[in-house]
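I'd like to ask you about the structure that follows.
With one protein chain held back, the other chains of the complex are shown just where they sit.
Then we have chain A:
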Amino acid sequence: MSKTSTMLTAFAVGLLASTAAIAGDVRIMWYSDGVEGEVLKDLLARFMKDNPGINVVLDNVAYGVVREQLPVQLEAGDGPDIARVTNLKALSQHWLDLRPLVADAAYWDKNFGGQADWMRPDGSNQISGFMTQITLTGGFANKTLFDQAGVSLPPKDATWDDWAKAAKEVAQSQQVPFPMALDRSGHRLTGPNLSYGSNYIGADGKPAPLDEGAKNFITKFVGWVADGTMSKDVWVSAAGSTYRAGADDFINGQLVYYYSGSWQVPNFSTKIGSNFDWVATGSPCGSANCSGMPGGAGLVAIKYTKNPKDVAQVMDYLTREDIVKEFSERTLFLPAHKGLLEKGLDFKTDDEQAKAALNTFVASTSSLSDVAQKLPGWFWSDAFYGALVTRVSQAAAGELKLDEAFSRIDADIAAKVKDSGVK
C-alpha cells in the first residue's frame, strides 16, 4: 500500500512539475525572409530577462510550414501560442481576441488599427495581433544592365508595355536570358490586374466573375511568357498554386526587371551587395491606375493557447514603439505602427540603394487603388489568388486557351465558395 502511495505521489509531483513548466511557456511559430528571425530572437531574449516567469520559445520554420501545416494544426484546436502568418483573414476564426488582455487597447487601436480588420472575423472589433511588416508589391530594375545597354529607365508613370519594351531591349543587348519576371503568386498578379481596372469584389461581397481589366492584363502576361519577355522558369515550372519567386534570377543578374515587393529589399541589399546597381521602380501603370498590392505578415495570437495572459504580455512588448522601431530599422521592414511612421525611421544600413528603394515603396503607397486597400481584409482573396495562379500558369504553359483559362478561373472560385459553405 505504501509503495503504491509513494508511486502515486511521485506521479502527481511529476505531473505538477511538468504543467508548471508549461504554464509560463509561449511558443512562437516564425518564418523569415531575411534576418528578422535573428532580430526577434535578440528582442525576445531581452524580454525574458525582464520577465523571468515567461519562457518564450521561438520555432523558426519554413514559410511552407506556416502555409500548409499551421491551418491543419489550428483546425485541430492545436498549434503554437503566437504565429507569424500571411493568410490573416481566412484563418481569423482561430485568432485570440487580445482586446481584454492587452495593457492598453487604445494604443493598439491608434497605432495598428489601420490593418486590424485584415486579421479579425468580419463584423468584430477584435484585436488579433499586429503586422510585423507592411509590404507593397512593386518592381525592381537592374540599373547596371540598363546603363550598359544605353537604355534609359522608363519614367515613374511608365506602363507595363513601356517596361516590357525597355526590358526586352536591354535583355537583347546584354544577352540576359529573360527581360522580366513576376513571382508565381496570385497576390503579385493582382497588382497589375487592378492597374488595368479589375475589381474582384462583387456587389454581394463575394467574388465577382473575372472582368475585362484582369483579362486584359492576363492576356498580355501570357503573351509575354509565350514570346520570352517573361521568365518561363517562374510561372510554367510548377502545377497548382505552388509559390515560386524570381528573386534568385534577379540577384544573379539574369533578369532586367523583376516584379515582386518591398520584402525583397533586405534580401537584395545583403545578396547583391556591390555586384550591380539596382533600383525599386514602384508599380508600372495600366489603363486605370498604377496600383501595387499591400500586404504583409502579421503576428497573431492563437485562441487555443493555455497562457493567454502571458501571450498578451509578449504581444504588448513586441508592439512597444521602441521595440517596433528597433525591429524595423534592423530588418529594413516597413512598420505598421502609425505613430512611428509619422516620426520616421533610420534604417540601419549603409546601403544607399536599399534606403532609396524603401523610400520608393513608401511613396508608392499613395498610388494604391481602393480595391487594393480592401483585398487584404477580404475573405475570398486567397480563393481568387489560388485560381488565378493555377489557371494562368496552365495558359502560359499552352495547356489552356485564354478563354478556357478565364472560364476555369470563374468555375474554380465558384466551387471554392460552394465548398466553403459560406452563405
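The working rule: a contact is a pair of C-beta atoms (placed from the backbone, for glycine too) under 8 Å apart; a residue touches a chain by one contact, two chains touch by 3 or more; residues count from 1.
As a working rule, contacts and distances are computed from a predicted model.
Visitor: UniProt name of the unshown chain, from "Thiol-disulfide isomerase or thioredoxin", "Cytochrome d ubiquinol oxidase subunit II", "Sugar ABC transporter permease" or "Methyltransferase family protein"?
Guide: In UniProt, the chain excluded from the picture bears the name "Sugar ABC transporter permease".
Visitor: In the complete assembly, which of A:P52, A:G344 or A:G421 touches the absent chain?
Guide: Final answer for the missing-chain contact: A:G421.
Visitor: Given that one chain is not shown, which residue among A:E75, A:D157 or A:E212 touches it?
Guide: Candidates A:E75, A:D157 or A:E212; residue touching the omitted chain: A:E75.
Visitor: Identify the residues of chain A touching the omitted chain, counting contacts across the whole complex.
Guide: 67-68, 71-72, 75-76, 87, 90, 177, 232-233, 236-242, 244, 252, 254, 382-383, 385-386, 390, 393-394, 396-400, 404, 408, 411, 416, 419-421
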